[in-house]
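Below you'll find the structure I mean.
A single protein chain has been removed from this complex, and every other one stays in its place.
Moving on, here comes chain A:
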Amino acid sequence: MTTTYHPTRHGELLQGARDSLPMLAGAAPFGIIFGTLAGPSGLSLLGAMGMSLFVFAGSSQFIALTLLSGGAGLAVIVFTTFVVNLRHALYSATLLPHVAALGQRWRIPLAFWLTDETFAVVQHRYGAADASPLKHWYHLGSSLAMYGNWIVWTLVGVLLGRSFEGLDKLGLEFAMVATFTGIVVSLLKTRPMVAAAIAAGAVALLARDMPYKLGLLLAALAGVVVGVLLEGRNATEEGQA
């Protein structure tokens, strides 16, 4: 998706936002549904907007609504948020080499805006062959687009209340599936990579009923372990041959 290369800050910024377009469409119904469910779950308009503005993490926001309406305590909600969002630590570690040289005024906001979608889009850009020193502008473009999008659709949801029923059945989330599938396939260049994908997919299916997205974490771990083990074995075999 980055076949046209813009060597300017502005160009990278726009390209990052543009490449996130399918993700914006995919996140929109979730933003609206979150907004509409906020009121009935006991969150005020300000509370719903505050959550999207400051927490900015869709799945944990949805779970927080469920917990709030069930009368859960503060500690439970915060701890659940921690577990659900733990996968972002993996993203943070994975992207670190690409942002390590940037100052805190870049790293702090980019960390704040780190989501599944932006991670998927930017790791693809950071991995691209060209040695552009401005790839963090692309990262910023994707981050700002996702953030603005989430806030706007949350607000739309809050304002529309319940009148948007059925939106979750449109299947707009498929945009995310199509994008992630394309990215994964473009990364499957070696046998250990393919094995990592198979292991992660299999464990994700087996562990899908685990609470708090723990299955996702377990699946990611399984994929990484299988990939590293196979790569290690291949390397030894080649070394001996």
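Here is the rule we go by: a residue touches a chain if its C-beta (ideal position, glycine included) is under 8 Å from a C-beta of that chain, and two chains touch if they have at least 3 such contacts; residues count from 1.
Everything below uses one rule, namely that contacts and distances are computed from a predicted model.
Visitor: Which of the following names does UniProt give to the chain that is not shown: "FMN-binding domain protein", "L-aspartate oxidase", "AtuA-like ferredoxin-fold domain-containing protein" or "Membrane protein"?
Guide: Hidden chain identified via UniProt as "Membrane protein".
Visitor: Tell me, which residues in chain A touch the chain that this view leaves out?
Guide: Counting over the whole complex, chain A touches the hidden chain at residues 1, 3, 22, 43-44, 46-47, 50-51, 54-57, 60-61, 64, 68, 74, 77-78, 81-82, 85-97, 99-102, 104, 107-108, 110-112, 114, 116, 119-120, 123-124, 171, 173-188, 192-193, 196-197, 199-201, 203-205, 208, 215-216, 219-224, 227-228, 231.
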